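For this view, one protein chain was removed and the others were kept in their places.
Presenting chain A:
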Amino acid sequence: MLAVQQLEAGYGESVILRQVTLQVKPGQVVCLLGRNGVGKTTLMKSIMGVLKARRGTVTFKGNDLTKRPPGERAKKGIGYVPQGREIFPQLTVFENVLLGLEAAKGKKRHLAIPESAIAKFPVLPAMYDRRGGDLSGGQQQQLAFARALAAGPELLLLDEPCEGIQPSIVEDIRDVIRSIKSGGEMSILLAEQSLEFVKSVGDYFYIIEKGSIAWEGGLSDLNDEVIRHYLTV
């Protein structure tokens, strides 16, 4: 579904990612692990197109998207929940969710917000008239999720969705990811620090170190030795 080949990307002069190759299969939850500053967010941004790739390719459903702008990638079916949530602060919650429909194809974008996007976040409709910037971090995270789900993406990029979020909402997010997974229609690429969290939802794991994939494997391969070697500080 998503294939990243030999990707190289960075900011200005500095190169952050080197020769990153990974893939996400349909219906799979793939997790990116790694210590702070190894390039997880940079990789997410390059897949979304916010950062231009210096070398390598990003292919989604057989289409080469390497040179395409973020908007086109969104329309092709990639939903993005960025680190820091990036809610539009002066827009109402409702408007924020409506903007998620921009990526939906054709006439669908003028229809109402799909039930499926909101059903997972029952707290949102009660806050529709409040401004996005006035919500708490956890509420904003749920809003960012609903916004990304509104267009019905086939691949969801989740960049540290549990960062700085209270435990009960982390549980909600875990449930959402699980229900998406059991639906089987959406793949997820998840970057997350919490090992416990990714182990509970992930199918396949990549560990990044110094901008390259240092290890990859399934849940059973992710043993204590691997964790000690790559992830403990």
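A few remarks follow.
Keep this in mind: a residue touches a chain if its C-beta (ideal position, glycine included) is under 8 Å from a C-beta of that chain, and two chains touch if they have at least 3 such contacts; residues count from 1.
Throughout what follows, contacts and distances are computed from a predicted model.
Hidden from the displayed complex is a chain whose UniProt protein name, among "Urea transport system permease protein", "Methylamine utilisation protein MauE domain-containing protein", "Citrate lyase subunit alpha" or "Cytochrome aa3 quinol oxidase subunit 3", is "Urea transport system permease protein". If you put the hidden chain back, the residue from A:87, A:188 or A:222 that touches it is A:87. Within the set A:37, A:133, A:164 or A:183, the residue that contacts the chain not displayed is A:133.
For the options A:1, A:48 or A:65, the residue in contact with the chain missing from this view is A:48. Although one chain is not drawn, the whole complex shows that of A:16, A:43, A:151 or A:222 it is A:151 that touches it. Within the whole complex, the absent chain has one touching residue among A:35, A:75 or A:199, and that is A:75. Within the complete assembly, residues 48-50, 69-72, 74-75, 80, 82, 86-91, 95, 98-100, 102-103, 110, 131-135, 147, 151 of chain A touch the chain that is not shown.
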